[in-house]
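Note that one protein chain of the assembly has been removed; the remaining protein chains are unaltered in position.
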Amino acid sequence: MDLSLAPNAVAMSAKEFLQWSTAVMDQLMKASGAKKAVDKITAPIWSWALRNANYPLHFGIACCALEMAAASGSRFDAERLGMIFRSSPRQTDVLLVNGWVTAKLRPDLRRLYEQMAEPKWVVAMGECAISGGPWYDSHNTVQGVDTFIPVDVYIPGCPPRPEAMIDGFMKLHKKIHKEMKGTFLED
Amino acid sequence: MYEGLYGFVYGIAVFLMQVVAWFFNTITLHGIADWFQTPGVVWFVTQILAALVVFIVAFLVAITFIWEERKVLGRLMDRRGTQVGVLGLFQNFADGLKAFIKEIIIPTDVDKWVYNAAPVILIGASALMMGFIPMSDTWSIANISVGLLLVFAVFSIAPFAILIGGWASNNKYTVMGGMRAAAQLISYEIPLLLSMVAVVILVGSFSFADIVHFQEQNTWLFIPLILGFIVFTVAAIAEVERIPFDLPEAEAELVEGWQTEYGGMRFGLIMLSEYIRGFVACSIAVLLFFGGWAGPDWLWPEIWFILKVLILFAFWIWIRGALVRVTTKQILSLGWTRLMPLAMVNIAIAIGLKVAGVF
Amino acid sequence: MSNLAEQRSGLALGGLTPEDIAKRITEKFPSGVTIASTGPHAVNSKVDKDSLLKVCEFIKSDLDFEHVSSVSGVDWLVENKMQTVYHITSYANRVTLEIVVDLPRDKPEVDSITYLWGGANWHEREAYDMFGIIFKGHPRLERILNPEGTEVFPFRKDFITGRRV
Partner (left out) sequence: MTEMWLNMGPQHPMTHGLWNLRVKIDGETITEAEPVVGYLHRGWEKLTENRLYPQIIPMADRLCYGASMSWSHLYCLTAEKLMDVEIPERAKYIRTIVLEAQRIGSHLMWLAALGTDLGSYTIFLYSVRERELWLDLMQALTGARMTTNYPRIGGCRNDTPPMFERDFTRVCNHFEKRLKDIEALCDESTIFRMRMEGMGYISGEQAKNLGVTGPNLRGSGVDYDVRRDDPYEVYDQLDWDVAVQKGCDSFARYRVRIDEMYESMNIIRQALKKMPEGPVRVKPPRNAPKGKTAWAHVEDPRGEGLMYIIGNGDDHPYRLKVRSPIFVTVSASPVMLVGNKVADVPAIMGSVDMCLGETDR
């Protein structure tokens, strides 16, 4: 919709008017550069918040789950970086796939991914999640989690040490910083 | 005219109204400008501002509590806890801001109206309680004579919100969490109130200010009423749903309990209200048993009050670090068979003291 | 050596030695059972498909074999047969008995021992899942490890590995 419809505004229904006025405001803000300016100012704040409150899903699959547990332990203490493991996918930002994915698990994992709220990221931890790893010729494993959900960061290792896992999350933070997720950035 | 909190807010309100009046005067609407400066309008704005201040204080206190919990719990477990910002103080802001921009997911099968209302009721009830908690003689919104009763009345709204929220989420885990909240409510509300009754018997008033003044003149009430304090602590921890009594959100068996289906800002509000409730429970304990804002003169009474509350909360964190979670069956039997008799004994002690004329 | 070391030999507890057990079984079942060898704490035997249940009932009731360690299937493609291998342990005698049962490959059916030892339940289900061996009298012979609806028996030798899901 565009500004040329303005004379008809009186004849619009409430719903149409809302739609039209939203579109107009949107275009106005875009044209005037206000949107860009607001984005420039707020995006660093949002990205800072997203980086420092990165909740991974509490979901252990295989070997790497133990290193995930060790990473939240006293020696490595992932909570320093604001990572708290939450059990409900609705409240988490990062899906940490830490093990091989089998045919039986694949639909459930896909569903977990879809239950998470945007913005969300996927971290593939360990060889199995990256490419199938030692089970490359198995009849029942999926060769890499990126065959069915998008993966942001790969952490190699079999299993990766907790330091490697934390390093992977730092890489993810860098990625978030680069993307500069802002409120308006979708368009 | 006003003092304390209201004096502070009144000054701001008067200034604001002057600005508004000046604005209307410049556009020659003198009548409206005059109306804005009438005492009624200023009084109204003062009230609104006071409520705002209370909510901001509640918010700040809650995030201080979250911070304290993370750091103290981390230290108890031989680690550092969050390190975001200076001493991890900015962690909560990061959490809150993140919650703002998370996608809002309303699952298809939920009862949408109730689902959305439950966090609002929860946070509303929690913030409302802050209005009745005086931080000193002067720093309070409504220092009414039945403040204690009112706080407890509002205190028991939250389990109701949990129940309807869990039910509306239409998830087996949330329903069980809500049911447990209801069970906990009926078994812990009574010991909580009974432990309070002993204090009221001794003091003879429902007003927080009277209770604190009584303790200033005599002694801190946890000395004669130590049993009452124990009952109050146990029941209050159960009311606020913290480990070891956090059954409605028992993580091990009910994924995240009744809040499983809540994400984004709703979840943020729930977290916030939990800690506000923690603050209210701690403040009531301080007001009833530890002399409230009474303390040496070299610090403001408000600071004394907050310090005491923080120390008491650290004790709660210690409890959380040391104990494991109990089960529903055990929590109910504990409530009815242990706490109720203890609370009764406590009342008997209070009556005895009163009759003997000690206080 | 301490008392503990004596306890450990198993004989000090008054149990049967592997040789005793081999003798008792061959006495009871002159035909149908072949004792291949005995070793320390172990007896290896080969049992006919039809006498498996009787042997199992006997060793459970008379020789105190009370624990099924494992039930495994083996597919012999060239020899055109299948095997089920049972490892059954006696806690009292400290002896493990290995029973090998040959089955025809085109009709692999054998009696279930689940009603004797509940521990065999899932082992037999697994053998069915992987090899397609039918255990007659099993309470619930269904897929267990592979997803429901798998059409192949993946551990058979004619199933080629490397096949992706």
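Note that the chains take the letters A, B and C in the order they are written out, and that residue 1 is the start of every chain.
To be clear about the criterion, a residue touches a chain if its C-beta (ideal position, glycine included) is under 8 Å from a C-beta of that chain, and two chains touch if they have at least 3 such contacts.
Because the structure is predicted, anything quoted here is derived from the model rather than measured.
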Query raised in the report: Taking the complete complex into account, which shown chains does the hidden chain touch?
Result: A, B, C
Report summary line: The listed residue (A:V24, A:A62 or A:V151) that touches the chain absent from the view is A:A62
Requested in this report: Check each of B:M77, B:A182 or B:I351 against the chain that is not shown and name the one that touches it.
Outcome: B:M77
Query raised in the report: Of C:I21, C:I35, C:L52 or C:V68, which sits in contact with the chain we cannot see?
Result: C:V68
Query raised in the report: Which of these, B:I104, B:I223 or B:L323, touches the one chain of the complex that we don't see?
Result: B:L323
**Report entry** Absent-chain interface as seen on chain B, which is shown
**Finding:** 73, 76-79, 172-173, 176, 243-244, 246-247, 250-255, 321-330
Requested in this report: List the residues of chain C that touch the chain left out of this view.
Outcome: 2, 4-5, 7-8, 10, 40-42, 66-70, 72, 74-75, 85, 87, 89, 91, 94, 96, 98, 117-123, 126, 130, 143-147, 154-155, 159, 161
**Report entry** Residue numbers in chain A that touch the chain omitted from display
**Finding:** 57-63, 65-67, 69-70, 72-75, 87, 89, 99-100, 102, 104-105, 108, 112, 134-135, 137-141, 158-159, 161
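By definition in this document, only the chains that are shown with their structure count from here on.
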Report task. Remove chain A hypothetically, without shifting anything else, and describe the chain groups still held together by touching. Result -> B | C
Query raised in the report: Where the CA atoms of chain A average out and where those of chain B average out, how many Å apart are those spots?
Result: 34
Report task. Name the residues of chain B that each touch 2 or more other chains. Result -> none
Report task. Would you pick out the residues of chain A that each touch at least 2 other chains? Result -> none
Report summary line: As the complex stands, chain C meets chain A at residues 146-147, 154, 159, 161-165
Report summary line: Within the complex, chain A is touched by chain B residues 70, 74, 77-85, 90-91, 93-98, 100-105, 251, 255-256, 259-264, 267
**Report entry** chain C-facing residues of chain A, complex
**Finding:** 102-104, 106, 137-143
